[in-house]
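Take a look at the structure set out below.
A single protein chain has been omitted from the complex, and every remaining protein chain is retained in its original position.
Order of writing sets the chain letters: A, B and C. Residues in each chain are counted from 1.
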Amino acid sequence: MSYEVKINDRISTIEVLSRDGSAFQIAIDKKVYELDIAEVEQGVYSILLNNKSYNIELVEGKNSKSYTVNTLYETFGVEIIDAEAKYLMSRKKDDGEDANTIASPMPGKVVKILFKEGDAVKAGETVIVVSAMKMESEYKVKQDRVIKRILVKEGDTVNGDQPMVIIE
Amino acid sequence: MSYEVKINDRISTIEVLSRDGSAFQIAIDKKVYELDIAEVEQGVYSILLNNKSYNIELVEGKNSKSYTVNTLYETFGVEIIDAEAKYLMSRKKDDGEDANTIASPMPGKVVKILFKEGDAVKAGETVIVVSAMKMESEYKVKQDRVIKRILVKEGDTVNGDQPMVIIE
Amino acid sequence: MIKKVLVANRGEIAIRVMRSCREMGLQTVAVYSEADRKSMHVRYADDAYPIGPAPSADSYLRMDRILEAAKLSGADAIHPGYGFLSENARFAELCQQEGIIFIGPSPYAISTMGDKITARKTMIAAGVPVVPGTTEPIRDIKKAIQVIKEIGLPVMIKASAGGGGKGMRLVKHEEDIVNAVSGARSEAKSAFGDDAVYIEKYIQSPHHIEFQILGDQHGNIVHLFERECSVQRRHQKVVEETPSPIMTPKVRMEMGAAAVAAAKAVNYYGAGTIEFIVDDNLNYYFLEMNTRLQVEHPITERVVGVDLVKQQINIANGLPLAFKQEDLRQFGHAIEVRIYAEDPDNNFMPSPGIIKHITEPLGLGVRHDGYAYVGYEIPIYYDPMISKLIVWAETRQEAIARLKRALYAYKITGVKTSIPYLHRILEVPDFVEGRYTTHFIEENQEYLQPRVNCTDSCMDVAAITAFVDYITKLEKLQPDKAHKHLGNNWKDLGRKRSVLRY
Partner (left out) sequence: MIKKVLVANRGEIAIRVMRSCREMGLQTVAVYSEADRKSMHVRYADDAYPIGPAPSADSYLRMDRILEAAKLSGADAIHPGYGFLSENARFAELCQQEGIIFIGPSPYAISTMGDKITARKTMIAAGVPVVPGTTEPIRDIKKAIQVIKEIGLPVMIKASAGGGGKGMRLVKHEEDIVNAVSGARSEAKSAFGDDAVYIEKYIQSPHHIEFQILGDQHGNIVHLFERECSVQRRHQKVVEETPSPIMTPKVRMEMGAAAVAAAKAVNYYGAGTIEFIVDDNLNYYFLEMNTRLQVEHPITERVVGVDLVKQQINIANGLPLAFKQEDLRQFGHAIEVRIYAEDPDNNFMPSPGIIKHITEPLGLGVRHDGYAYVGYEIPIYYDPMISKLIVWAETRQEAIARLKRALYAYKITGVKTSIPYLHRILEVPDFVEGRYTTHFIEENQEYLQPRVNCTDSCMDVAAITAFVDYITKLEKLQPDKAHKHLGNNWKDLGRKRSVLRY
């Protein structure tokens, strides 16, 4: 059975053709690879492909199907796409809910909230300021919007990707 | 509720009197300790007792109740004794089965087996030779015995504490 | 003599100080904020005292609580590290009052050098060159022209009330003086309501070069040569090396003497650093003095062979310096890079988080000063520096090769780090050739962009690895389903797979 994987923006089909212990034969978009794949540390793999030694680190993303993959100098986002993921992806395109949420990409502390629920905000205005590691980041709106809900208060510690403000 | 713990050969009673987050009040043989206990890495604890900083490493033994505990310079065996453990301990004393088994304390490879099942062995004779890391260890009997069963064969890889020969 | 040292700091520097204490047979005391209970300095110290909530103002800057911890623990000395209270004259004074040795210079030296204007005046009086310029605002065009002729072109004209580049004019040619002054004044007037300007010598191709000094309490002061710190991003040092690739023996001797004179001017004792701005012709000007240990002190330790923290402690004990200027020499070349928890490919956004793996670079010529460990959560409250990597080799070229080798093997997952960015810096031709100024990073943006070296097959390998991890997890959770999907050989997986679980 084949799966689809999304690597950055590329979507490929992938399939295990055979395996014997750590030796795999895997097809990706019809190209066949023979690899020796060994997990050496938790989430760290040693791959031998045509006797070349690759070290790959996996960091699990928001769910078990999403990974950040580090090779020697590069980082890729990889998502395994199964039926559930496909459904979510199609839904996401429709309602575009993400764009209505202001979230900090990193953990930090809410320093300042400049509006309250119901306020109208002009394009380019800063809504919320978050500080982490001696650096402050301002989160602005790109178009005129209205503050629908504020989910945090000043002084709160937030996690990475945690929604802070919902706008409409 | 109090437990018993065996530290090397000492048996003590131990009880959590109270706790608040990482701050514990624990009595051991009626002596009361106030400690701050934080697991910093898996199985590695940082303990603060009267503002002294201790680093303790735990290695789980053959079951979840048995530990090897490393402090800075020393190593202790610690066993948590509950009803099940008490039963096993009493049983062990009765039949002394362990003494009838030859096991290697470390992983290794069986180099030579000098007897076969049913053979009589004289006190001091070597029954089996195991090699690990360029060093060979000979396992002998202390009294005249008979080989009851041989559980491994030459060339086998054995784990630490794996029974190799049963004698009677 | 000092027997027990409280280190009023955290992170790598707290551990670095404690290491030298331990080698000297001294007991160590850590202080920690609520965010730092699991931090390595608490684990490394002999004693540890909580001093308050996570924000620095409530803990690492709380002089009262730190002094209380010193008294409770019986510490007879406090080492402030760098940052936090290290250049706080009041804290040094309080330690004195409480009968605790402050491992650092006198409160007088800290406060004199801490005030830029006083420091500048003190240096002028001591005959140490400073950047030529006016110290009083100028409101008159004739006065301005006269001053510019005294200083000599090029000069920078700056609005007195200014900031953000408004009212600034660079003047290179004599014929532009009048226009530039007028322009700067009118722009300053409209921006700040005040047309007063300053005039300062403009240093073309500026280099940031600093000299390490050590002074004892008996008036002996030596320098331990220079450190080149021109690779800076937003005034933050990124790479430091010694010797400086542009230095000559003659200028080194002169600048060293100037650095010693600067320190003498404030009766300095302890370890300190004199920062100079240097132009391409090796004209040098006093910039400021740091009255503490620097982040980049290890490169000096390596090339000169002196443990600076031990020297600090010996000096605080009142011992005379064990060496004279003529005993000191530089041997080989050392480079330091700072590893930050930040995302260099995303505007250097800080990247706090939990360290999932760490593979430290080891081997010949590599020193690594850090404090992170697997499972440690880098807190959001403090500086994002994780560690410093210091390499030494016989030559600069070999040191660069060694640093690249060390960075190659240095792996941290869980947080983003500046490691890939540092790699790129080491390959910029200006850096390789040793001709770079403080404009290095802005001038080399193109070289410093993330590069895509990856071929299609490398992308495929990344995808395959993630996929194999996924199906392995799946098989663990739903053994039947996995087997069904994956054919006959799949069963071998369960048998042969990693025995590494524990």
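Simple rule for what comes next: a contact is a pair of C-beta atoms (placed from the backbone, for glycine too) under 8 Å apart; a residue touches a chain by one contact, two chains touch by 3 or more.
Since the structure is predicted, the reported quantities are computational estimates derived from the model, not experimental observations.
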Where does the absent chain touch, in terms of which shown chains it meets? A, B, C
Contact with the hidden chain, among C:P55, C:G332, C:G434 or C:P450, goes to C:G332
Would you indicate which residue among C:E228, C:E301, C:D383 or C:D469 is in contact with the undisplayed chain? C:E301
Touching residues on chain C - with respect to the absent chain: 15-16, 19-20, 22-25, 38, 44, 298, 301, 305-307, 331-332, 354, 356-357, 359-360, 362-370, 373-377, 393-394, 398, 401-402, 404-405, 408-409, 414, 499-500, 502
Please identify, in ascending order, the residues of chain A that touch the omitted chain? 22, 36, 38, 40-42, 46, 48, 51-53, 55
To test your reading of the contact rule: which positions on chain B touch the chain that is missing from view? 1, 3, 5, 7-8, 10, 12, 14, 16, 18-22, 24, 26, 28, 31, 33, 35, 37-45, 47, 49, 54-59, 64-65, 67, 69-76, 78, 80, 105-109, 131-135, 137, 157, 160
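We adopt the following convention: only the chains that are shown with their structure count from here on.
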When I count C-beta pairs in contact, which pair ends up with more: B-C or A-C? A-C
Measure off the straight-line distance from the CA centroid of chain B to the CA centroid of chain C, and report it in whole Å. 49
Would you mind listing the residues of chain A that make contact with two or more other chains? none
